[in-house]
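Every protein chain except one is present and positioned as in the full complex.
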Amino acid sequence: MTRIVKSDERVAVELTVNGERERVYIEPTRFLAEVLRHDLALTGLKVSCGMANCGACTVLVDGMPVYSCITLALDCEGRSITTIEGLSQGNDLHPVQRAFIEHDAFQCGFCTSGQILSMTALLEKNPTPDEGELRHNMSGNLCRCGAYVKILQAGMSLSGAERGE
Amino acid sequence: MNFDIAFPQTFDEAISANENGARWFAGGTDLIPLLKSDFVHTTRLVNLKRVDELRGVVETNDSVRIGALTTLAELAGHELIRAKYRALAQACDLAASPQIRNMGTLGGNLNQASRCPYYRNNFPCYLHGGDKCFMRDGENREAAVIGYHDCVHVHPSDPANALVALDAQIVVRGREGERTIAAQEFFRAPDANDTRMNVLNADEMITEIILPNDSENTRSVYVKAMDRAVWTFALASVAVKLEIRERSAGDSTRLETACVVFGGVAPIPYRELRVEKMLSGKEWNKDLVTQGKFAVLQDAEPLAHNAYKIRLARGLLKRALRECLENA
Partner (left out) sequence: MPKLVKTKVENEGRVTEEFTWVETPKTTVWDVEEELRVVGKPIARVDGVERATGAAKYTTDIQLPRMVHGKFLRSPHPHARIVSIDASEAEQMPGVRAVLHAFNLASNRFSSTRDFFQNPVRFVGDEVAAVFADSDNLARAALKTIRVEYELLPYVLDAESAAQENAPQVTPNGNLLDGKPSTYTRGDIEKGFAQADVIVEGVFTTNAQIHSSLETHACAVDWDGKMLTVWESTQDVEGIKDRVARHLKLDKTRVRVIASYIGGAFGAKFGAGKYTLLAAQTAYQLKRPVRFVLDRRGEQIAAGQRSPTKQYLKLGAKKDGTLTALEMTHYTNVGAYATWSPFVEGPARELYACPNLQTTGYTVFTHSFPFAAFRAPGFVEGTFALESMMDELAHKLQMDPLELRMKNYSSVHPESGKPFTSNGLLDAFQEGARAIDWETKKRRKQEDGIVRRGVGMASQIWYGAGAPPAYAMIRVNHDASATVLTASQDLGTGTKTILCQIAAEELGLPFERIGVEIADTQMGPFAGASGGSMTAASVGPAVREAAADAREQLRHIAATFLKKRVKDVRIENGIAKARGVEKPLAEIFRELDNLQVVGHGSRYPNPSAYEIRTFGAQFVEVAVDVETGEIRVERVVASHDSGRILNPLTVSSQVEGGVLQGIGFALLEGRVVDASGVALNANLEAYHVPTIADAPKIETHMIDRADVLANNLGVKGVGEPPIIPTAAAIANAIYDAIGVRFYDAPITRDKVLDALERMEIGA
């Protein structure tokens, strides 16, 4: 049977966010970015264009970077979502976060959560990216301040390719 | 934005859920921004993501079948596609951004709306049901130079060009059942009377893309020119498929057949038959590229600001051929 959620209907949706099961009550037109930022107060991701043109809203859905500003929250039922808040364990930062700080891979910081999540996903998939692969896989996150050179340095410092692995 | 969402699990459910004014919804990378822009409206999204029949890449004896919901990222990274249909893998990899490739599907990509700036700014143009093309005499740097009718927009899809070059078949399904259409016949140039960009009817969806099982002598490539290094639509692009053979032992290598399809220059993936003919049967070596004349897009009727596309197309073709030579 085809399930139909009506436009004015508010339905319960279960998401796993940063390892925690969350239940939110939402209409079908709600986007993941808003639900995370507003309903769950996870404001680390940013909404800058709302049109999938910039990358500030990047989160990982089942480990894969997506633009949460155009992802319908209802479509994420049962899926595992990682936001920047979920990367560090208490005070222990994720290696990508540490590399960004050490290499000064941000300026204003507005795009940073998206940058870090994109890089985290890439390194999960490919622990030894070369600079070209970093550029290719990080190209969906705009940084208007132009921290790219440092982002590449941060990425290369984590790449096994750099360490000769 | 005010819509229901239907979650069918099979083809049949999907087709019956597609009632008046409903829209197919897969990756949503184009449709959602259109809905947010508030000039495309719908009462219902028919969410195809749970229709498992639409997924996967399957190799059969005489073809490779790609489910329409396969994402661009999956295709770009798919070993078989990369090995046998390189142009398609490259076209998927050069489209948009990593996140969009993770979300966007092949079916959706082929059925995306125009990126014409006038359309996207809601000018009352043909594509919006109006009676004028604003780009023709306006800011037409990105417009078509050939193959256009009333509307001078260009088709935005990268994979579309590769699929035409690779002689793909597109399987579509609607209330009346299934039909299979050659990729080349699938796309159409919008005109005042019919503004569709392809031959799909409102109730139809793309279910599968079928690629012929080409011989080992086939190679293909996709080259794209953009306003910046990545994440922009093509100013022009080219998909090339070549069949190269040594006719007999000791004989020189020859280009048996060539298929050349330009993107970004027309409202459809534009097949350049003259150049194909010129290339076919030629000796396959560097001289072909360096000495060839490549009078591409000879029938072009460029507008005020887009004649550069002709030279660009020629340059891209040469680069594509060179890449084929180097990857031999």
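First chain written, first letter: the chains are A and B, and each begins at residue 1.
Keep this in mind: a contact is a pair of C-beta atoms (placed from the backbone, for glycine too) under 8 Å apart; a residue touches a chain by one contact, two chains touch by 3 or more.
Fair warning: this is a prediction, and the values are worked out from it, not measured in the lab.
K.L.:
What are the shown chains in contact with the chain that isn't displayed?
P.N.:
Within the full complex, the chain left out of view touches A, B.
K.L.:
Decide which residue listed in A:Asp8, A:Glu77 or A:Glu102 touches the omitted chain of the complex.
P.N.:
Missing-chain contact among the listed residues: A:Glu102.
K.L.:
Could you tell me which of B:Thr43, B:Asn121 or B:Gln298 touches the chain that is not displayed?
P.N.:
If we include the chain that is not displayed, B:Asn121 is the one touching it.
K.L.:
So which bits of chain A touch the chain we can't see?
P.N.:
37-38, 41-51, 53-54, 56, 83-85, 87-88, 93, 97-98, 100-102, 104, 106-113, 116, 134-136, 138-139, 141-152
K.L.:
For chain B, which residues touch the unseen chain?
P.N.:
1, 38, 115, 117-118, 120-121, 123, 134, 138-139, 141, 225, 227-232, 235, 294, 305-308, 311-312, 314-316, 318-319
We take it that only the chains that are shown with their structure count from here on.
K.L.:
When the C-alpha atoms of chain A and chain B are each averaged to a single point, how far apart are the two points in Å?
P.N.:
29
K.L.:
Touching chain B in the complex: which residues of chain A?
P.N.:
Interface residues on the chain A side: 1-7, 28-29, 31, 50-52, 55, 58, 64-67, 70-72, 74-75, 118, 136-140.
K.L.:
How about chain B: which of its residues touch chain A in the complex?
P.N.:
Counting only chain B, the residues touching chain A are 1-9, 13-14, 16-17, 28-29, 32-33, 36-37, 43-45, 47, 49, 73, 93, 96-100, 102-103, 229-231.
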